[in-house]
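My questions all concern the structure below.
Complex shown without one protein chain; remaining protein chains in place.
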Amino acid sequence: MEAAAIVKKIKTLEIQGAKNVALAGLKAINLYASGIKSNNRKGFMRELKSKSLLVAAARPTEPALRNAISFVLLRLSECKSAADAKKTLASEVRSFSKNIENMIKKIGEIGARRIPDNAVVFTHCHSNTVMEILRRAKYDGKKFEVVCTETRPLNQGLTTAKQLAKMRIPVTLIVDSAARAFIKKCDMVLIGADAITSTGDVVNKIGSSTIALIAEEQRKPLYVAAATHKIDPQTAKGFLEPIEERPGKEIVKTMKGVKVRNPAFDVVHARRISGIITELGIVPAQQVYRLVEKLI
Amino acid sequence: MEAAAIVKKIKTLEIQGAKNVALAGLKAINLYASGIKSNNRKGFMRELKSKSLLVAAARPTEPALRNAISFVLLRLSECKSAADAKKTLASEVRSFSKNIENMIKKIGEIGARRIPDNAVVFTHCHSNTVMEILRRAKYDGKKFEVVCTETRPLNQGLTTAKQLAKMRIPVTLIVDSAARAFIKKCDMVLIGADAITSTGDVVNKIGSSTIALIAEEQRKPLYVAAATHKIDPQTAKGFLEPIEERPGKEIVKTMKGVKVRNPAFDVVHARRISGIITELGIVPAQQVYRLVEKLI
Amino acid sequence: MEAAAIVKKIKTLEIQGAKNVALAGLKAINLYASGIKSNNRKGFMRELKSKSLLVAAARPTEPALRNAISFVLLRLSECKSAADAKKTLASEVRSFSKNIENMIKKIGEIGARRIPDNAVVFTHCHSNTVMEILRRAKYDGKKFEVVCTETRPLNQGLTTAKQLAKMRIPVTLIVDSAARAFIKKCDMVLIGADAITSTGDVVNKIGSSTIALIAEEQRKPLYVAAATHKIDPQTAKGFLEPIEERPGKEIVKTMKGVKVRNPAFDVVHARRISGIITELGIVPAQQVYRLVEKLI
Amino acid sequence: MEAAAIVKKIKTLEIQGAKNVALAGLKAINLYASGIKSNNRKGFMRELKSKSLLVAAARPTEPALRNAISFVLLRLSECKSAADAKKTLASEVRSFSKNIENMIKKIGEIGARRIPDNAVVFTHCHSNTVMEILRRAKYDGKKFEVVCTETRPLNQGLTTAKQLAKMRIPVTLIVDSAARAFIKKCDMVLIGADAITSTGDVVNKIGSSTIALIAEEQRKPLYVAAATHKIDPQTAKGFLEPIEERPGKEIVKTMKGVKVRNPAFDVVHARRISGIITELGIVPAQQVYRLVEKLI
Amino acid sequence: MEAAAIVKKIKTLEIQGAKNVALAGLKAINLYASGIKSNNRKGFMRELKSKSLLVAAARPTEPALRNAISFVLLRLSECKSAADAKKTLASEVRSFSKNIENMIKKIGEIGARRIPDNAVVFTHCHSNTVMEILRRAKYDGKKFEVVCTETRPLNQGLTTAKQLAKMRIPVTLIVDSAARAFIKKCDMVLIGADAITSTGDVVNKIGSSTIALIAEEQRKPLYVAAATHKIDPQTAKGFLEPIEERPGKEIVKTMKGVKVRNPAFDVVHARRISGIITELGIVPAQQVYRLVEKLI
Partner (left out) sequence: MEAAAIVKKIKTLEIQGAKNVALAGLKAINLYASGIKSNNRKGFMRELKSKSLLVAAARPTEPALRNAISFVLLRLSECKSAADAKKTLASEVRSFSKNIENMIKKIGEIGARRIPDNAVVFTHCHSNTVMEILRRAKYDGKKFEVVCTETRPLNQGLTTAKQLAKMRIPVTLIVDSAARAFIKKCDMVLIGADAITSTGDVVNKIGSSTIALIAEEQRKPLYVAAATHKIDPQTAKGFLEPIEERPGKEIVKTMKGVKVRNPAFDVVHARRISGIITELGIVPAQQVYRLVEKLI
């Protein structure tokens, strides 16, 4: 597949998920790089950066894509020649997928230690990073149960419930509206993140900000599990993280005279987060941004 | 239909809704009364009270039923003879339905005045009393719009949306999880009540307590619309208002290894309520109980 | 002066202040009454009530006027004849002014007891009822000092400061913006009221709601001093207490391209009030309304 | 014993406990009454009232004493003659002790219903009313356990623990400082009251206000168990409930250069109380005062 | 002008404004430097540092001055000779003014992105940095309006209003006391800073802490716009940022017996700040200090 074809797939949402989009973006850049004629280091880098901007623009709401590109460009800056840069780029792309998996595995290890024995863990929607923590905690011999919401309108909570049941982790499914009744009796709340801003606010599936409000009211620790590539450097420059609004028909078929609104995400305030579990350790939300400042 | 048959229908939930249950209960008592042989006032009343306890016990979680009975018995206490009592009882039963309608109409009038022009009103589930306020506000020429949740698992919010659309009141439907995003931009929250306790706490459809928490966080006034027959005197005696738990299959078909929990109601704290709109006026939640203390 | 002339003066704000307006209203009704021809009790009362509505409508935002009228009509309802009613009315009007003074004197006595020795009392704007409490506390031998805001835009705080200085009560004047810095070091906040709603919310000079917010944040008791004729029964019927917006030129002379907004009052939430000091005792804000329910 | 001797014992704290002091006060008044010569009703009542004031003044910080006297005088006001009043008084004094016991028994019944099965109940200090609720809940077959503080400096919590152990109610004793760690895991907090003010604030053993703050933070219901004779009408008139300061040596023997302070009570704010369990039912703190307004 | 004369002008407040004071301080140091005889690098630096301390002491409450000096000395530390250091110093002083302008321009760019289209922005007092953000947002084509307080006693808000009107940005002027009524309806609050402490607290014009409290209550984002030279490293060493108290006559002419207090600043707590907009990006208040730690 050509670089342009990949970029198109990113644009049209054919490729989805933070990790997949970032990986595809790197592949596209690698393909572009192999086509660059200039043997001169400076010229090569100039052209590569212009292509990179093009790729990054294919999904402006995906920080993981931008971060992957920034990280690789940073690495290339130490290369002495165009040839060296090409080689390094190719190797980075090859190791990228494995690196992400390692990050998530590391988060699993760290996060699992925060689940006390006999705990009730409350979660919302479906997050691979959260699932890895729960899987690891089970593997480490922890006894605990999970309460998860159905997560309307797309019911990703059912996927969470099914996978947990398969892992033989006791799981209870509830409607989104019952969150407060069950958070009251849980020991901790654990959610994923779609993006993290420069002030430590977390963008996640609609309903997350309400769950954070309830966790604060009920004095339950709320942990966010997220690799550092979810941090969005654009927010430091003032840009607001865009909130996607999805079609109303996901909720209900057309009803005459009734408008249907369907925002997909909301924002959890930094001060309501007990800690962000990253591959670099558990840090306060106000701190996580500094972990990647070299990319900015 | 015989008194016993009615009582059975109340027990088996064949008869539903605060007003309908209370009316049926009174009818049953009336039927029982017509069968009482004693011409002696004291003897008649003794027998009637024992039948009344029996009827009230048919739906122990319905304060409107108990209150209707208490109210009628109070009226009878002023009667001079068994015959007089029988006549009064029959007449009370006849006028009961109309009385309730008058109460709700009165609440509509009062509540409509609290809806500011150009307001956005947020509501949850489906309440006839709330609908009457909105209908009346429209009738009074107020311009406003309504945001309502779908109210999982039974989606009563769709009924609300449909009826509002029919009245040509602009209405927006959202998933329950999006409540916080929309309460942020609304001007007031308006919900009904299934029961009100002696300390002013309001039992209502699951999700109401979360909506009240959000309204408090976002400093939006939260009004509860409820006739005083929703107040439960039993709670003054220490009894906790029971919270019904409904079958999990209302949420999702059986999933192997997944437990499904489905509580139908939760409790809005008195201090989160800006006012209760009753047929006797708008009063603080801490006050509403005194409105009916003569029934206790 | 004729009744109609008085009503006009009330309408045009020539007569001001809760007490003065109420007194003028009663005088107008008394004048109207003396002109009623009907000797028949029922006929007399019918006509009197219609005149009373007319007088009450002259200042729809003044609860003291409505309350005075309701109170007097209630008294007349016990009269046996038109002549008796006329006499009673005349006597009520005569004693009205003295009654109000007694109410305020009583509040002074009660409120003065709440001022601890060596206290710093924070106040805002100018309230005769508050002044009476402070005067009485001084008279009772209490040692205390007062901090008062200038209360822009009309600087009523300067009147408060001057009068306190005259009474030899130590007083400090500050800008409105400095309220938080000084409430931090005060022992209690004491303000008056323009109107009290059925849910115990208090309408008072702009800035009061901020002072109440600060008092809550700084955990300082906030007392409202107000006779029960400030309670507005209309609010129980759903009407919102109207907030007067005054001319911008009170703040600043015209500035090209700059809009000036000047709302005169704001609303102190019931839950931020430690107690309302009335002539009937100190009661929680949620309770004060029941003190006058017979008028409603 | 003569009336004056009783009054002296009240003054010197020889007689202690709300109930005992109230009973002794009534006995003194009864003795005084039997010495009144006047056969004339008015004269008798005048003299009796003056004696009553004298008795009430013997313990100005005990609302139960003042309330008992007010209540009895209210009863006498319906008597037609001096002789009738004397007889009624004697009978009231005889039945007083039993009345209090009935009140506490009633509170036990009502309060026991609020203890959920398998609950953990947190309490502080030692209150007979609280003990009656716990005793009754056990008697009613409820399974629950209690956590109680040692309650420095006089360690009344040890009495609570011992008595509960005797009733075979599982009980855990902790230091006062550990309250927050254990309230986190309890289901409700239940304390007694030394006095209740007109605004619903509760005066109780030092530490109670902190426990109420923690209960609010941890969203645990806090109930106060108190018969209505603990309500202090003086507070409605502006008087502050006095807080007793006890000798420092209760805490520690003299330490050179170290001042020891030992206040015995603090104040639980009305808004932190979920309900006050009285013999007349469970009501919001803001409401309880109206229960006795006829005494004021 | 001689170095000593500049230092005097700084001391006597003849030179004002963070930027102007810092620039004048650097100029004084440059003048001192040109007079240093020592050709030896070490000797030169020793003497320069002693002069720098002298200049910094001229305005101990101005962090921008201290920071400018620290920054320049840091740069000189890399110089190899006295001559090189002199040249570098001269060049730094020349570029300083431009650097500050660039910082503010950068903040304008970043901050403008945080102003949503159709927003209502609330501001207080007059801040050049805030004005640059608003100017830039207008320039970027954003449609928004501004509400500003008059900011007693010196009415700097009128300057803000006039300048905005000149830029054709719709602006509404209100009294300081009306802040809460208008923050309720705004979308964000944006203020400047006089100094920022090591714990992220912001010192700004009196009234700012109240505005921050209201923004928190009303859940409106509060941004502080400030270049990093406003951060005061002295606060890390324990020193408290001093709060200037200005003459009472700024508020009111002498009133007999009335004390007038006029503190010029108050402190906005770090946790009430949504983000600090610096030239290095938008960061949480708790983070901003680390941006300059190399200066400390």
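Should a chain be cited, it is by its letter among A, B, C, D and E, assigned in written order, with residues numbered from 1 in that chain.
Basically, a contact is a pair of C-beta atoms (placed from the backbone, for glycine too) under 8 Å apart; a residue touches a chain by one contact, two chains touch by 3 or more.
Keep in mind that this is a model prediction, so the values were computed, not measured.
Here the chain not displayed is in touch, across the complete complex, with A, C, D, E. Within the set A:Ile10, A:Val93 or A:Ile110, the residue that contacts the chain not displayed is A:Ile110. Contact with the chain that does not appear here is found for just one residue of A:Pro170, A:Pro263 or A:Pro284, A:Pro284.
The hidden chain makes contact, of the residues D:Val121, D:Ile206 or D:Ile273, with D:Ile206. Seen across the whole complex, the unshown chain contacts chain E at 198-200, 235-240, 270-271, 284, 286-287, 289-290, 296. Where chain A meets the missing chain, the touching residues are 109-114, 116, 271, 274-275, 277, 281-284, 286-287, 290.
Chain C meets the missing chain through residues 184, 217-219.
We take it that only the chains that are shown with their structure count from here on.
Averaging Cα coordinates per chain places chain C and chain D 37 Å apart. Counting only residues that touch two or more partner chains, chain C has 271, 284, 286-287, 290.
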